[in-house]
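Reviewing the structure listed below.
For this view, one protein chain was removed and the others were kept in their places.
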Amino acid sequence: MRSRNQPNLALSALAAVLGLACVFPFFWMLRSSFMGNIEIYQYPPRLLPKLWRFSNYPAALSIFPFGRYLINTLTITLPSVLGIMLTSTMAAYALARVAFPLKKLWFVLIIASMLMPTTVTIIPIFKGWVALGAPSGYAPLIVPAFLGGGAFNIFLVRQFLMGIPRDLDEAARIDGAGHPRILVQVLLPLIKPALISVGLFAFILYWNDVLGPLIYIVRNEQNTISQGLANFRGGYGTDYKAIMAASCMSVAPAVGLYLAGQKYFIEGIVLSGLKS
Amino acid sequence: MREKDAVAAYVFLAPAIIGLVAYTFLPIAGVVGMSLTEWNGLSEARFVGLENFKAIFTEDIFFPSSVKATLYFAAFTVVAGMAYAFLVALLLNQRVIGRGFFRSVFFLPYVVPSIGSAIVWAWMFESNFGVINYALNCVGLDKVKWLGEELTATPALGVMSVWGFGNFIVIFLAGLQGIPRAYLEAVEIDGGGAWHKFRHVTLPLLSPVILFNVLTSAVANLQAFVPAYSITQGGPNGSTLYMVYYIFRTGFKTNRFGYAAAVSLIFFVFIAAVAAIIYSTSRKWTYYEGE
Partner (left out) sequence: MMHAKRFIAFALVALSLSGAAFAEKVEITYMCWYNNTESEAQTNQAIIDKFNAMQDRIHVTMIAIPREGYEPKVNTMAAAGQLPDTTQLSEAMAIEFAANDLLADVSAMYPKDAAPLKSLTFTYNGKPVGYSSGNEVLLLYYNKKLFDEAKLPYPPASADKAWTWKEFVEAAKKLTKDKNGKTPNDKGFDAKNIVQYGADFNRLWWMWPIVAYSNGGGLMSPDGKNLLINRPESIEAMQMLADLYVKDKVAPSFADRNAMPSLDVSLLTGKVAMATSGQWEIGVSLRNSLKDGLDYGIGVLPKMKKAVTYNTGAPFGIFKTTKHQKEAMEWIKWWAAEENQWELITNGTLMPVMSTWYKDEAAMRKWVVSPPRPEFKLYKSAVIDYAMNNAIQVPWYYFNGYQGLDDILSSGIDAVWNGKVAAKDYINRIMPQLQKYFDAHKAK
């Protein structure tokens, strides 16, 4: 029997091959972002630019005000992530741990809400905001995050809670703990990985949103990164070197956030409380 | 105690219920109302009863190809994507050199803005100058018109989607690492091999996670939008006219909101049916430790 701590070379090689394929689009994006217009369309393609054109970045920045986009995107994303983590956990707790009338119905309804294509509810929802007198700006984008945080997240947290043995909360309950305390003190530490995942997924969701800002943002100064990126493709053909430079810039913060949080994100999963 | 529980539960659920009413029930009521009308969004709606529904099933030239395209895309991404995500998660759960590094590598595509990912993949799949065809050329194969052929357009877009499945990998991985070592060791003590461990410990204990991933990836990919919107615009020949894009185009581009509402209701019922089928069969193969 192989030693437990011996790395498996064959599997490592497989991971390396798959990993390389996975990284390739990033590499291609980065290398294209330093090329000139002629080089980028060369066939057979060059692996690396002959001359690294760092000036592509300042040039892209002059038409893609990344700093402003970043601040706008974070202004929408950060409160939304908070709202999603908070309210989806609350809902998931009720659905996973408490017996109450109509529980099954609510669960099915929440799951079912995930199935409705959002494209077509845009009009009724927009009309609702018009009726409330706030048809534009950030509020319509942020408020929904505080209303349950979406079926996907509720479902995810619920699934994690379902995997935690009930003895834990029963014990706390016998000690006289109420529901808020059971959730915060007993369960939250155990589902930290799930919560961090939800936070990250929510972040990406808002980071990516194209249709929402398109409908609700009217003033240019409020545009987001995704919008800025989508706009590149409008009208008269695509300036690939600029769009690649802009894409690289847009990826960077999300990658940074992930790398900063990966200790919690991934180590949290390793130390997951699921083992009870 | 019971009543107190119920009150607490509803307090916890309150935001979600308000969200459900404001963002699902009321809009759906609006959509149902819209679906019974002919409405271009520019002037008053005209009540037409079930005409829209009749037209969808009898004379719509796009609906059948849209159904086909949607199913093809969802089937491709769920099957290929789940296989990929599960395989990578299993791999990363083994003794692999640089495991932490590889975890990041496989997860990172997920954080790429979908528009950015669409741009770079369309560029790589481009048939004249694209690097994927260059690779084919290098090994002596002819170029393939990836996004230009009905048969290959959806798989090409599917690969792009699956590339971003890092979230599913992480969820699988979380599930795998949650499996108590003791269970696996128990099998080893009984003399069970790797397959035995996988089949009798890993799979059953992972079943809630598998259910979650299959269900959410199926629902999300049935509603694919960005690839069609930003790369193929439904072509070639309707082969990537995914339903949500079709609904979007019918409503927002050709001003047939009533009709688009009717299509989306049918689509809603369809997705609900698929989800219900997956969920109901899951009772046979999922296992909850907590219950």
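Chains here go by letter, A and B, matching the order in which they are written, and residues are numbered from 1 within each.
What we mean here is this: a residue touches a chain if its C-beta (ideal position, glycine included) is under 8 Å from a C-beta of that chain, and two chains touch if they have at least 3 such contacts.
The structure displayed is predicted, hence computed values, not measured ones.
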Q | Selected residue (touches chain absent from view) among B:Ser127, B:Ser207 or B:Ser282 | A | B:Ser127
**Q.** Touching residue (missing chain; options A:Tyr57, A:Tyr93 or A:Phe232)
**A.** A:Phe232
Q. Which residue from B:Gly33, B:Gly100, B:Pro155 or B:Pro236 sits in contact with the chain not drawn here?
A. B:Pro236
Q: Could I get the residues of chain B that touch the absent chain, sorted low to high?
A: 40-43, 59, 61-62, 122-123, 126-130, 137, 142-143, 145, 147-149, 231, 235-238, 248-249, 251-257
**Q.** Contact footprint on chain A, counting only the chain that is left out
**A.** 37-38, 41-43, 62-65, 122-123, 126-127, 130, 135, 214-215, 218-220, 223, 227-228, 230-240
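We take it that only the chains that are shown with their structure count from here on.
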Q: Averaged over CA atoms, how far is the centre of chain A from the centre of chain B? Could you give it in whole Å?
A: 15
Q: Quick one: which bits of chain A touch chain B in the complex? Just the residue numbers, please.
A: 4-9, 11-12, 14-15, 18-19, 22-23, 25-26, 28-29, 32, 41-45, 87-88, 90-91, 93-96, 98-101, 103, 106, 109-121, 123-125, 127-128, 144, 146-149, 152, 154-156, 159, 161-166, 178-179, 193-194, 197, 201, 204, 207-208, 210, 225-226, 229-230, 232-233, 238, 240, 243-244, 247, 250-251, 254-255, 257-259, 262, 265-266, 269-270, 272, 274-276
Q. Residues of chain B touching chain A in their complex?
A. 2, 5-6, 8-10, 12-13, 15-20, 22-24, 26-31, 34, 41, 88, 91-92, 94-98, 100, 102-117, 119-121, 123-124, 128-129, 131, 134, 137, 163, 167, 170-171, 173-174, 177-181, 208-209, 212, 216, 219, 223, 225-226, 230, 243-244, 247-248, 251, 257, 260-261, 264, 267-268, 271-272, 275, 288-291
